[in-house]
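The complex appears here without one of its protein chains, the remainder shown in place.
Let's look at chain A:
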Amino acid sequence: MAAVFQYGVARALSDPNLKLAIDRTTVTAERKRAAALADYPQFAAARERGTAIKDHVVANLDHYLEEFERNATASGAKVHWAADADEACRIVLGICREAGARRVTRVKSMLGEEIGLPHALEEAGIERVETDLAEHIVQLAGETPSHIVWPALHKTREQVSALFKAAHRVPHEADTVEAMVESARRELRDRFLSAEVGISGANFLIADSGAVCVVTNEGNAELTTTPPRVHVVTAGIEKLVPSIAHAFAMLRLLVRSATGADLTQYTTFHCGPKRPGDRDGPEEFHIVLVDNGRSRMLRDGLREMLRCIRCGACMNHCVVYRQIGGHAYGGTYPGPMGAVLTPALEGVDKARDLPHACTLNGRCQEVCPVSIPLPTLLRGWRDRSWKEGLVPRGVRSGLGLWRFAAERPWLYRLGTAAAVRAMRLFRRGGWIARMPFAGAWTRYRDLPAPAGRTFMEQLRDWERGR
């Protein structure tokens, strides 16, 4: 993973299109979120309440899981439980086989990505049609999502145009975004209506009714879940809320933080299968409740992370994410929340680098609508990887050396005084573009040249002169 991460970062930084593509979306998202919050003076109180609602649910998670199961079953849904990703995929594939599915449509769901459902469907020989526009792009490109709200944010319009022209039956002619969206609409319309199974995730599970809330702006969710004979929901166990009123309180936070709108265009609550007299809807409705590491997070001091409502604000505002994009993180979830989640889901030994790819500037925690202390949780992973001896020898001995000097002020002063003078030899107009041992840094950015003397030296002079 360490090598994978470094390779991913190097590739990301050398891709001239990527930074441009990331900026086009994240800058807009940041601006729109700020405007939405300016119109919502109650945000601070709402955020506190939302945090309390999620904490309450997590503290009573067993209670809410059982209440949800009871009510969902009463509505005619079939509730399944999966301890891990493999078990979840096996259950979904079993349902698809039972339904004789050759084609399934799918609404974007990060949990689906997390458990590897796209891959599992492919292996089982079931045609998978991604219906979210961004997921459709990612599928055509043979890639994985690079953002949890805008999975194709790393693609420029030129790249999307080329993909659609190669794959669509009646592709667009004009190279405008409007024409491309229309091309996808044409391409996917008959697929929606011919699938045997529709698969979605869940934004919220409503305990007191057994309903499942799914939000989109495109309307692809309802077109995915209504026509097929079977609708399957895969949901993480942390998605619960006590009632629909609590879901509304959370939606106000989620949508503003994600896209800067006040509410998604389509906000739908699914409760059970088709009822007598219904004009449409699935005859079977399955809900797969997936743990996959969540109970472990609860046990291991990551309880606060279970508040996460997957809004993506932390990555939109992250200086590291905006440089390297989502793929470099190597896991399902990118950005600050991914750097906390991936070690929990895949093991700290496999994702040791992620918690270190962070400047700890605290922006993520500031914008998080459920006040998750992301920097603190990241520091926790750093501690653990140090204690578990996962930090490489070079870094350990470097830090050991630094500590030896830091505990001996005379030595530290001597060392820093020598260093600032040596560094000035490499300066060009206030900046250092190249220096021995610093190639990894200076390859992508310049280092400001230090002042001629250390802070301590300057302070001493200033005190003398006083």
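Following the convention adopted for this analysis, a residue touches a chain if its C-beta (ideal position, glycine included) is under 8 Å from a C-beta of that chain, and two chains touch if they have at least 3 such contacts; residues count from 1.
Just so it is clear, contacts and distances are computed from a predicted model.
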**Request:** Refer to UniProt and select, among "ABC transmembrane type-1 domain-containing protein", "3-isopropylmalate dehydratase small subunit", "LUD domain-containing protein" or "Cytochrome bo(3) ubiquinol oxidase subunit 3", the name of the complex member that is left out.
**Result:** "LUD domain-containing protein"
**Residue touching the undisplayed chain, where the options are A:Asp39, A:Asp349 or A:Asp461** = A:Asp39
**Complete:** The listed residue (A:Arg169, A:Arg299, A:Arg393 or A:Arg464) that touches the chain absent from the view is A:Arg299
**Fill in**
Among listed residues A:Phe269, A:Trp386 or A:Phe426, the absent chain is touched only by A:Phe269
**Request:** Return the single residue from A:Ala211, A:Cys368 or A:Ile432 that touches the missing chain.
**Result:** A:Ala211
**Fill in**
Interface residues of chain A toward the undisplayed chain are 21, 24-25, 27-29, 39-40, 42, 45-46, 49, 52-53, 56, 59-63, 65-66, 75, 80-83, 87, 131-134, 137, 150-153, 155-157, 160, 177-178, 180-182, 184-185, 188-190, 192-193, 206, 209-211, 217-220, 222-223, 226-227, 237, 242-246, 248-249, 251-252, 259, 261-275, 277-281, 289, 291, 295-296, 298-299
